[in-house]
Every structure is written in C-alpha cells, then in structure tokens.
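Partial view: only certain chains, each at its native spot in the assembly.
Labels for the chains are A, B and C, by order of writing; each one numbers its residues from 1.
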Amino acid sequence: MTPEEITRVLQQVRRGKLSVGGALERLRILPYEDLGYAKIDHHRSLRQGFPEVVFARGKDPAHVEGIVRRMLLNRHNVLVTRGDAELFERVRNLHKTAKFHKLCGAITFRHDRKIRGKGKIVVVCAGTSDIPVAEEALVTADIMGNRVEPLYDVGVAGIHRLLGESRHLMEARIIICVAGMEGALPSVVAGLVEKPVIAVPTSVGYGASFSGLAPLLGMLNSCASGLTVVNIDNGFGAGYAASQINALASE
Amino acid sequence: MTPEEITRVLQQVRRGKLSVGGALERLRILPYEDLGYAKIDHHRSLRQGFPEVVFARGKDPAHVEGIVRRMLLNRHNVLVTRGDAELFERVRNLHKTAKFHKLCGAITFRHDRKIRGKGKIVVVCAGTSDIPVAEEALVTADIMGNRVEPLYDVGVAGIHRLLGESRHLMEARIIICVAGMEGALPSVVAGLVEKPVIAVPTSVGYGASFSGLAPLLGMLNSCASGLTVVNIDNGFGAGYAASQINALASE
Amino acid sequence: MTPEEITRVLQQVRRGKLSVGGALERLRILPYEDLGYAKIDHHRSLRQGFPEVVFARGKDPAHVEGIVRRMLLNRHNVLVTRGDAELFERVRNLHKTAKFHKLCGAITFRHDRKIRGKGKIVVVCAGTSDIPVAEEALVTADIMGNRVEPLYDVGVAGIHRLLGESRHLMEARIIICVAGMEGALPSVVAGLVEKPVIAVPTSVGYGASFSGLAPLLGMLNSCASGLTVVNIDNGFGAGYAASQINALASE
C-alpha cells in the first residue's frame, strides 16, 4: 500500500465515510485465504491475469486437490507443476479444461485464453534429455498468455544445427535457453541475438555434472553480456520471468 | 545472417550486381576488428546504440588504452569496468567526456546521451557495503540510455525501511536488486512488485558467505517466482540485462 | 561434580559416615544405564523434567522398543523422533499416553503435563513443505513443558502474509523459524521482533538448494543480529534449544 492510498483511506475515515473497522480491514494490506494447511494468495492473478500456481512434488495429493479446488472458484487459470499421471487422475474432473502435460508433469486448468504478451517467447534446448525442463518453461509461458515456440535439440557441439535454425531465434522477443552438461548453449545464443536470454541449467548429465552444478556455474560465468540465470531444472521460473518481461513489453 | 539475407546476396551475384569477392565478404558474417591482442566487435553498438565495453581488471593498461582509443574512433559510447584511478589518469585525455565513477571503478566515455529505454530502472541494494556493485549496475544502465534511480541500504532485517520506500519500487519498470550476506532482499522485493527483478549476489560478508556463494544460492532458490540471477558481484551484467529488457519495452 | 561436592563426600568418608565403597560410587560421576546396545542417560530428565529422547531413524525397531520400555520405567516423558507408523504400532501398547505425530513421525509418551516454560514458543514456517520440520520443533517444545503455537506458510515472497500475522510474533517469548529454499524468513522475522530467534534450514527445494545448503548458508549469513542456527531439518534441536531458553526465563 502506498502512502497515497493510506491517505485516501484516512480521509474517508475522517469524513465518516468509512468506519474504523472498515478502515482497519483495508489496512490489513493484501488479500490471502487460509486453508489451514496453506495460505492462498489471490493477489497476483487478481492484478494481471497471471495463473495461480501449485508446486505439487512432495505435497500430499489431497492438499493439492484442495488448493486447486479453491483456486478454481475464482475462475483463474491454474498451473500445477511437477505433478504426475496419478495426480492428474485425481484432479481432472475438477474442471473441463484440465490438461496433463506428460513431458514435464504439469497440469493446467485454463479459463482465460487471452494472449497478453506482445511478442513470441522461444524456448531453446540443447539435448533431448533437457526437454522436460524446456516443456515446463513452455507450458508456464503459454498459460500466462504468451505466444510460445519450441526449438529443441540444438546443442553447441553441432553448432550448424543451431545456426540452421537461427531464423527462429530472430523472430523471438525473449529467449529461454535450457541446457545441461556444460551449459554452453545460452552463451552462444546470447551472442547471436541482442535480446533478453534467460538461461536454465538442467541436472542432465553425470559424474562431474554434480546434478547440474556444472551448467549452473557455466551460465553464471557466461562471457555473453546480459544473460540471466534461474535455478537448476527451474523451467517454471524461466517461463514466469519471460512472461513478466513480455507483459512489460506489451504495456 | 538469415536465409533471406543470403538469398538476396546470391540474387545480386546471379544478376552480376555483386562480384564473387564482394559476396564472399558479405557472407563472412559479422564485423570485427583485429588489434593483435584483441578482436573488437563493433557489431552490437552498430545496431542498438549500445556502448562498447572493456573489462579492465587483469588487462595490461596499455592494451586497455589501445582498445578504448580504437573504440572512440567509431564515436560509440565506451564503458570500461573494474578500472581504477590510475587507469583513468591514462585514458582521461582520450576524450573530453571521460568520467571516473569512483565507487565502482568504472570509466565512461559518452558521445550519445539519448534516452532509449521506456521506463525507469531502479537499483536497490541491501547494505552500504553492496554499493560498489550497485553502482556498476547503475552506471551500466545509465550509459546504455536508461533513466536510473538508486535505492540503497534497505536490507530485509529492517523491513520497514524497504516498505517505507516501496513507492520507488512501484515507479520502476525493471528492478535490479543487489545483496550480499544471506541475499534475501530480491525475494522480498519480487514479492512486493509484479515486475522483472534481476538479482545480483555480492561477495560482501565473511565466514560461511564463502565469497558470495551464500547469497548466490539463496537467490537461485528464491521462493519468489520469476527472479533471475547473475554472477556474484556482476553489476555490469545486471545493468546490461535490464537495459535489454527496457529496450524491448520501448520498441 | 564441583570441588565443593567432592569435599563434602570426602568429609563424610573422613568422619566415617560414608564407606570407601559408597564414596567411590558417588564419585563415579553421573548416572547412566547400560543396555548392551545403548547406554541410557537418566541424568538430564532427573534434574529438569526434560524428556528422554530416542532418534529412531536407522535404529533397529527392537532396540528402540527396548530403550523406550526401559525409559518408561522411570516415569519420564519419552520422545521418539523420526519414527513411522510401523514403529508406532510396535510401541503404542507400552503406555496409554502413546501418541503418533504423523506430520513429523514423532512418537510421544507423556506422564508429566506440567507447563514449565514462562512464555509461549511460536514456530513459524515459510512454506507448506516445511511443516514436517516445524512440527518436530513444535512437538519437542510441547513435551518439554512449553506453551506452543504454530504460524505456518508465511514465506517472504508474500511479505504481507507475515506482516498480517505479526501480532502472533509479538506474543511469542521465543521464535523458531523454519524455512527451506532461500531461507530468508528468519532474517525478516528477527528484524521485526527483538526476541531470540532460532533458525532451522530445511532440505525443501531442488537444484541449487543442494539438500538444504542454500538456506543453511543464508541463515548463517543473516544481516539480522542475534539469529542462531541449527542443523538442516533439525526441528528437534530447535525445539530443545527454545525450551532451554524458556526454562531459563522461568527460573
């Protein structure tokens, strides 16, 4: 709440147009709802048409169902990440738009199909094993109201594959770049196009990959200016960040 | 180079409007210049008014001078990062716009003062020791043609200081958030505003900070959606990425 | 044993009021009991009404049962941590107060329900996935004779949820603060209230969380003065430490 807003509330109280109790209510800052096992924040989606999001892994399926059920009441788009087929069976009847994205385990409920982002978000990945993370980014950006396009299996060891598809990079407004192993792809991509590139290291690899540490460090040390990085395997975070930027572009 | 561009070149060859040698020249892709000890890439600034950048630390001062001298011939803005007062003495006479940014060691040469970015980039930092990194981000975003504003010393242990200044966050289009120690500031800021937040961990701290590892891991694991992260102490990278996003917004 | 106590024993020997054998017995320092596979220390609970504690994970269920059986003979409260439903079935008939705390796997036997701590211990946690660790802290502080209160799912990315519940923090005498991911919650909480805050990092998260390393380092580097930290996922340790402080406060 800004000082201006507080001033307005206070003036209404002074003028008798708002009771002390009513003012108190408004000053309790931002809306959230308490389910006992979780506090749902309806605020974000209220403002920007953003979906409500549940991270399913490690959560009790009954809790996930309860949270989704409550979210759907507000007719927001809902995104469940890191779910599985079993969870989908449990929630698919909650709404007719329920959809299971098998490659990354995401489940979506989509009331609102409006495109809000101005440009296209292209999700590039280095190898076929990186696809689950790339898909999570794609599904996230999609349900947040963006045009999206995949460009998969274009790792740097065969640089011609990437160069052969560079037209797709040129058409992007924002690029999400997913890579495991040495994580070099984002550096090359960011060197080819002068656009925001969000890098996602994956845990794909073995041995000295140390579960994604190798590509994470590689991306953080990129010699390409302006690259930004999210957590290992965090396709959702990259999709979300790209959507924020694209939303900005379209204002 | 896109297939369309290659086609155009080939058609000119076919029609005899371009010699084979001339076509070869064009197909050698992107322009750079070889100084012997460095290959300068004039391409980026040609396209977007972006500055040419030299990372001075660890480089021979004579080489830095040589590179800057050559860059200035193209009348681009030039940004030298991680320099010092001694280096500034050496290069200050190369151009009348030379300026030393003492807090972060940057040196700038500025021919072009046009504002290109649409919105304001706010650089927030947690403690006074984080200011050098914050300044590097600020100077970078500034010379790349953005309106910038600092908001310093608003760490999370005194959350009221941050909330008291939240108006400044609201006015930002993009936020750069610089923090050492536990690196919690970006999570809180990204929870307050629904805008792109670029997090910069710093090596400020001691003991289990392990030279910035602590805030780096913290920022990568942020519970706030959509945060992106750059390397430890990499103010330049954050300023550059924010400029790319702001440039995008203004297209 | 203090020199004063030794002196007293020696004087009794000198005066013939205590045999050499009896004195030797007393000088064998502190009481413990040898079950062959474990040495039970009855000392602590003898002094302060503290429970006897068994860490069940990795132990042979028969051994756990044997230890609990022996402990119950002394009519102390008994706390078994990191157990499971199967272990509970095995020991539930040992005493009618047996109770299984499903969320964290603890099993309690409670003869003594006296409240010993002066104030209330509030256990705060950042996300729903942190609840098992928070519950372990809560159950521990509870069986050690404290008034306890949970305040869950108030992570820093939605700072308003935390601020909206700050009244509960104000009422606490000691706060246990449980968080995974970036582990920023304790810094914010310790900045809001001037009371002892014990931080518990959890292994909740993935990728660069490195099984809880990220929040652990974050908490150790907190910019909030006076925060202390326990091991990753160590809800028991936090509950125990908070009880010690609360016991102190009530002397």
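Just so it is clear, contacts are C-beta pairs under 8 Å (C-beta built on N, C-alpha and C of every residue); 3 or more make two chains touch, one makes a residue touch a chain.
Computed from a predicted structure; not experimentally measured.
Because all chains derive from one sequence, the complete complex can be expressed as a copy number, which is 8 in this file against the 3 shown.
We take it that only the chains that are shown with their structure count from here on.
Each chain gets a centre from its C-alpha atoms; the one nearest the centre of all protein C-alpha atoms is A.
Spacing of chain A relative to chain B, judged by their CA centroids, is 25 angstrom. Distance between chain centres (mean CA atoms), chain B to chain C: 49 Å. Among the residues of chain C, those touching two or more other chains are numbered 158, 163, 207-209. Remark: chain B residues 126-127, 155-159, 163, 180-184, 187-188, 190-192, 205, 207-210, 213-215, 217-225 touch chain C in the complex. Residues of chain A touching chain C in their complex: 28-30, 32, 37-39, 41, 43, 55, 57-59, 63, 201, 203, 211-213, 216, 231-234. Residue ranges on chain A touching chain B, taken from their complex, read 2-3, 44, 47-48, 50, 53, 119, 166-167, 170, 173-174, 194-196, 198, 216, 220-221, 225-232, 236-238, 240-241, 243-245, 248-249, 251.
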